[in-house]
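Only a single protein chain was left out; the remaining protein chains are all shown in position.
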């Protein structure tokens, strides 16, 4: 079973990730992982840290001569900023210096709760790990997983749907067209008009020391029907996706397909009726490859029914709150004096929702890879491909 | 660690649940579990099945003389309808009768995907397990967990926020007041005016053979700060809650606190500023008991920051889609002939969102119990209470 | 992933088991499970409980018309003795009667530690769950798993190697011959001469109120090479087997292949040299089916190398201690008075090692099924068989 842990403090020497349960023989291009790390660093509204870091992954195990070995893959990503923090973040007891403690918790962050829970006196002991810098690791894991899915024609695409309340209009565009346009946009949005407004809004917030969130959408294309299972609550694909996404820093909501809108409509308006056309069993290029002849004319369900992928595009959306570190700091309390104080200010961005869309891609890619590998078993690309194709043949002949 | 599995087909002999990792010495009142099962069966808009079943839990292990033993708790809930299904759902091979196969998959259900995945010819082999009848088991588990949480002053409350697009107005009411009013309402809503409209809407849908969904809110009161952890993606309380809720049948969206609305506002408008008042350290009744002196004047975060409970009420909302079984059936295809056909009709309800709010309570109660027991360790109520109180004392003296 | 929980007190109403992660379409014969339960109840030296119980499994979910559905399988096994314990083991608080408390812990049992850990005053609250009666559930789970493995030609066989220090001689017999002879023996041993001595020893111990243990061997035949993995410590098949067996009541040692004897020999004397014979690639009946042409002339490794099955018979042995409940009780202390006292006496056997061999089969069968299903993935017998055969073809053509 595919599993992973991330480790690393925001200003520690490096981020470390281990991915376990990786099958053998998958070609891995490190530059593709670095490209996703680069995409995560982009976005209008990012702050100074992004100028310092240029995230690049080091393969520390599990890949030889460009292919997975079947052993755990360890990834390391250096924090370039570390050189400025060697004392403050040192592992050595002799470097202790309590005078640098952070003591003014930032509303919206793990700060206050974290020090209570872990009995710390210095908020830095919490914020370094709670920091969204951990999403670099998760992006690397997910980018790796995209390469596990690629041989089977599965793609995972993320982009912004709205930012600070400004909605993108994308009527008439396919998921792939939306993605392509968004991937070239500084705010990762397919709608030029919305893009302009978003940039203006970011500029305004920057001026005021305020922050913004947004809503991103992640689409996975090419999933065969039958990933995940209805049989036990913790096997459901939509449940897994919800956990993966909600556990990304600053995410406060997740929905699949029509999502919350579904709760407002009638059954006759939302369920995706089922049709059959034998012509659709003929493979005419990639999107057809999975067709069993059964098809839908709508995808309100967002690609899952009964906790399983149903063959339609998987569509999830997530709401990101405005960043919790404001340059015009919010009201807080000094932990030592218990007197009112401005919340502490760590270097931060005005808006990182465009980056979060890349992280969203990654965590979705991981969960899809998990259920894909569970479904098809196997220990090598060779074997998994045979199992996969056998299943496609099976359901085509249903 | 608290874990559970459910088992059971909708029309099989019974539902079975095992809860593992239960500490000893907790008083358990079976009638309270039955009361939650009864609550789950209520709601204007429920169908014929609810007249047949009167769900009652049987304790098969783990409880002696009204207290938990520390061993796994097995719960059984009879399906009264079973007596009508002994042949059709028999475990014995001699009862096989392929003539009763269900072959017209219902849009929105696990039906079509399930038979492809599991290589079945009879949709009943999928729908029996995919059925929302499994939520009876999850309700029993959660109701049991409420009794694990009760000695520590923790309550979990669920109610309807909107139904078929009609919103409840509850300004000025506390969570507990909302709950009390809703608990007496046939649509589990605190707003009488909305209630009337919802009932009229259900009547209209019933007449038309259509179905409805809704949005429910679950609130957990009394959580100490520090449940869950920021330290690894799968330890985060909000991620756990999202998985638990999204894995409930028909749920398509989950949000915490302000949720999606947060993505539309600025940081200065949403984060809950931090204040300190030594008076709040004095315990003046239940809500104060956890106070550390730190407090907030808002709860937009919905009780979690950094993936941890922050001491404020935990507030989550979920969107339920309209039920997928329509009395005026949707378009489908007969699996054998591949010809168009009406989707099959299983006995069902017009709307079960009010029941889903009870299920929501339950799955939240389970997840809260998990992180609570992780935090405080211990094998008996005696020991857990000592650990819990020691922690409260510790954070009060922070 | 195949998972299971057991639940149930020794004198509670019933034992309950849920097996999750079961694929669909496997034929299940309940009588075969009952036969294994019957085998577990046999054995010269068993006590009075065995006369009361006649364990029979009830299928409560997951099987329809003789085949698995792909949903969780719940098994129930009634405790016939329950009717004598309805008050003493009642779940209802009104049945509380502290006068019947067990207060003299038995050396070798969970008794003393259990009440300290769980803060109980009555040892019954521990012993009911710690009892080896739980092995009935594990036997049922394992027997079910044997039926998951049977379509692939995998068998799991258990028998006694020594009892109370008396060794069985089985030179020249195949594993299957040993099993067949042992399966008909009252002490589950293939050697008639040893059998007689063992029976005499049991008689002697019975007279003296003493107890006996023994060593059993479990062999799994027909495993393809490559189950389990070397890649992470917790994926190793031998590690999984060790946990499964050591967690059976009264087991104090586990070894694979030559086991402890290996530590006394030189490398040149123990490792199973590798040969190749293309003739062995031709399938001439069952044992050949897995052959890749590579073969060994010895099996000192017991069928695992690098934590993976290597295609040779899997051979594990376990040491069972003498039962801890002696009719001539050991020295103990009364928990109330703190005065010396005879340990309490629960109804028990003189020796249950022959039964433990059946339990050993079961827990090995479960672990083999886990790694088998992990390796081959798939959700139905149809799909798993295709994946399995594809792999066999792949390694034959290596």
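The letters A, B and C name the chains in turn, as written, and every chain counts its residues from 1.
Simple rule for what comes next: contacts are C-beta pairs under 8 Å (C-beta built on N, C-alpha and C of every residue); 3 or more make two chains touch, one makes a residue touch a chain.
Only a predicted model underlies this, so the values are computations on that prediction, with no experimental measurement involved.
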Per the touch definition above, residue among A:43, A:70 or A:142 touching the missing chain: A:70
From C:90, C:139 or C:324, residue that would touch the chain that is not displayed: C:324
Touching the absent chain when the full complex is considered, from C:58, C:93 or C:394: C:394
For subunit C, the residues touching the chain missing from this view: 5-6, 105-117, 119, 126, 129-130, 134, 138, 162, 164-165, 205, 208, 210-215, 225-226, 229-234, 236, 238-248, 251-276, 278, 292-294, 296, 301-302, 305-311, 319-324, 326, 328, 330-333, 335, 338-340, 343, 353, 363, 375, 394-395, 398
Missing-partner contacts on subunit B, residue numbers: 1, 20-21, 70-72, 226, 229, 231-232, 235, 373-379, 382-383, 386-387, 390-391, 394
Touching residues on subunit A - with respect to the absent chain: 3, 5-9, 12-18, 20, 23-25, 27, 30, 59-67, 69-74, 76, 89-97, 117-120, 125-126, 128-129, 379-383
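Operating definition for what follows: only the chains that are shown with their structure count from here on.
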Centroid spacing, where centroids are CA-atom means, of subunit A and subunit C in whole angstrom: 43
Rounded Å distance between subunit A and subunit B, as computed from the means of their C-alpha atoms: 26
Subunit B-subunit C separation of Cα centroids, rounded to whole Å: 37
Multi-partner residues of subunit C (at least 2 other chains): 20, 70-72, 379, 382-383
